[in-house]
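Written out below as structure tokens is the structure these notes cover.
Left out: one protein chain. Kept in place: all the others.
Chain nomenclature is as follows: A, B and C, assigned in order of appearance, with residue numbering initiated at 1 for each chain independently.
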Amino acid sequence: MPYQDIQQAAYEANMQLPKLGLVLFTFGNVSAADRQQGVFAIKPSGVPYDELTPEKMVIVDFEGKTVQGNLRPSSDTLTHAVLYKHWENIGGIVHTHSTYATAWSQTLRDIPVYGTTHADHLTADIPCAPPMDDAMIKGNYEYETGFQIMNALRDKGLRYEEVEMILVGNHAPFTWGKTASKAVYNSAVLEAVAQMAYLTEQIYSDCSRLKASLIQKHYQRKHGDGAYYGQD
Amino acid sequence: MPYQDIQQAAYEANMQLPKLGLVLFTFGNVSAADRQQGVFAIKPSGVPYDELTPEKMVIVDFEGKTVQGNLRPSSDTLTHAVLYKHWENIGGIVHTHSTYATAWSQTLRDIPVYGTTHADHLTADIPCAPPMDDAMIKGNYEYETGFQIMNALRDKGLRYEEVEMILVGNHAPFTWGKTASKAVYNSAVLEAVAQMAYLTEQIYSDCSRLKASLIQKHYQRKHGDGAYYGQD
Amino acid sequence: MPYQDIQQAAYEANMQLPKLGLVLFTFGNVSAADRQQGVFAIKPSGVPYDELTPEKMVIVDFEGKTVQGNLRPSSDTLTHAVLYKHWENIGGIVHTHSTYATAWSQTLRDIPVYGTTHADHLTADIPCAPPMDDAMIKGNYEYETGFQIMNALRDKGLRYEEVEMILVGNHAPFTWGKTASKAVYNSAVLEAVAQMAYLTEQIYSDCSRLKASLIQKHYQRKHGDGAYYGQD
Partner (left out) sequence: MPYQDIQQAAYEANMQLPKLGLVLFTFGNVSAADRQQGVFAIKPSGVPYDELTPEKMVIVDFEGKTVQGNLRPSSDTLTHAVLYKHWENIGGIVHTHSTYATAWSQTLRDIPVYGTTHADHLTADIPCAPPMDDAMIKGNYEYETGFQIMNALRDKGLRYEEVEMILVGNHAPFTWGKTASKAVYNSAVLEAVAQMAYLTEQIYSDCSRLKASLIQKHYQRKHGDGAYYGQD
């Protein structure tokens, strides 16, 4: 059973989505990668969360080909495959249609960094990738979505190792991380930050971004060389 | 017990409404039709959800006449009857006063298609039927509501097989589908889409509809000839 | 044990408030009246809901004097007493600081009748009583609050038998009804209607009230002579 570990990890991470209030019905999926074997385990398409088991997680390689499993993998599988293939340091990917992050995606706006909750996790505005050209949409849509995500980060000068979340314009968020569990964590953080940024602008329409010193302080105390948050 | 199947289906579908957060008290009802026998099972009027049983579901024909049951059927029964009579391909209908969909109904606005969560389910704006003329309101109100729904779809050039949801102006939403369970699913989708569209306009007041290529891509990958979402 | 029935009714109605999400901590109270004996049972002041028992409900007469009980009654007791004394047809009163109804109270605005969810319960805008004169506030505050509520209804030409809810300006809502249970129902309806009206104005800032024919239709089908909602 060479894929048991990533099936278990993908299963547990998928089951976190409804618990964290990030999905309605089957509107989301998580994958977990095994870089040694060059594959990832991903949720089967359209299967309700309460019918999932670890064994139902489909094993797919980084070209998007199913390696093991009788069920059809998530319709977003090719997006996952592209990101795993090109971003060597990630081990998990999440896609949801969580309410506030999706609303921001629908506006095509980046989420401005308004506070330390945001800066605890990344120093940049949360980027929104523009919608794709019609040719890409009509072509290999989910495959192109992966490149659209990578290009949007590159165009903004962002590194995927720091910025572990993105909005896809008119669509919804994707997040990633070293593990599937960390990617789910990022989806919940994104949703909370998206809600707070929305409320901030409602309460005061002319508010400013957090200043650079405060962004750096909060990011570095969690992620810098001298980080002192947590027990590690 | 010729109606046992639709009573069970209507009961289970009704019980989903409070679980999905779509109703307060008794502000909603679901019916399930048996086209062979020309009847549907519907929630009794004003009975709390936690007192429902399959046996309490009232059996009504497509003219709105009660065929079996001691309880008075939902006050919206005639609306259900009209829709079943004229729309041959539906097997379930739901009416709720869910928060966001009802708020949109109260504005008399259609819900614009702002993202793929919407386009995954229908390609058009979610229509809002205008309020009826006073004569229709004072007349056979619930019966006329059925025609108001059908006319609103027709006037906008929409097919009920694709657009399985509508807002009734100043009132609240109705949804339908091949089964009662699918109609409840549609009510939950409508509520989520209504909330996201509201937030989208709050975050950016000048946002645009999703472009046609993206609408078609998302709708077709779930519903087109070459659909590849789900396991069917 | 002459007060056992109203103690039980007040207890059960109070316990509904946290279940319906209408109170934080002890920010609310319910009373239940026995008109034969000229008394009501009311929540003791500041006691957490999970420490309540039927026996802890304090028995108070319509002048506001404690008749039975070792605990201090709700600080709002005199408001309840005034309303019971002057409104002969009510048997229960509720006060909460529920989120949306309280926000409306803080604006001093009436809640416009924007839809049938509202008209199913009353035909008027939900009134907001203006804040009291300073002399009344510094005087017998809770007693005067009762008169402020009665005067606001009278000034707007409303009958307490139909309009079973009010906002007290800068403060929070009160509701009432034939029973304590009905008064709690009204508090939940008010909160839902308040949220929907808020959202309605956010989605479309220039929306109109429901037209008279639709208001009357919905109110009468639940409350008129030929009412056909429910099983009674």
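Assume contacts are C-beta pairs under 8 Å (C-beta built on N, C-alpha and C of every residue); 3 or more make two chains touch, one makes a residue touch a chain.
Just so it is clear, the structure is predicted and the values come from calculations on it, not from any experiment.
Q: Which of these, A:8, A:117 or A:140, touches the one chain of the complex that we don't see?
A: A:117
Q: Specify the residue from the set C:15, C:52 or C:71 that touches the hidden chain.
A: The one listed residue touching the chain not shown is C:71.
Q: Name, in rising order, the residues on chain C that touch the hidden chain in the full complex.
A: Touching the missing chain: residues 24-25, 27, 44-47, 71-72, 75, 97, 99-100, 102-109, 131-132, 134, 137-138, 141, 170-172, 198, 201-202.
Q: In the full complex, which bits of chain A touch the chain not displayed? Write them out.
A: Residues 114-117, 185, 188-189, 192, 195-197, 199-200, 202-204, 207, 210-211, 213-214, 217, 221, 228-231 of chain A touch the chain absent from view.
Criterion: only the chains that are shown with their structure count from here on.
Q: Quick one: chain B and chain C, Cα centre-to-centre, how many Å?
A: Spacing between the chain centres: roughly 33 Å.
Q: So, what's the distance in Å between the C-alpha centres of chain C and chain A?
A: It comes to 46 Å between the two C-alpha centres.
Q: Can you list the chain A residues in contact with two or more other chains?
A: Not one residue of chain A touches more than one other chain, so the list is empty.
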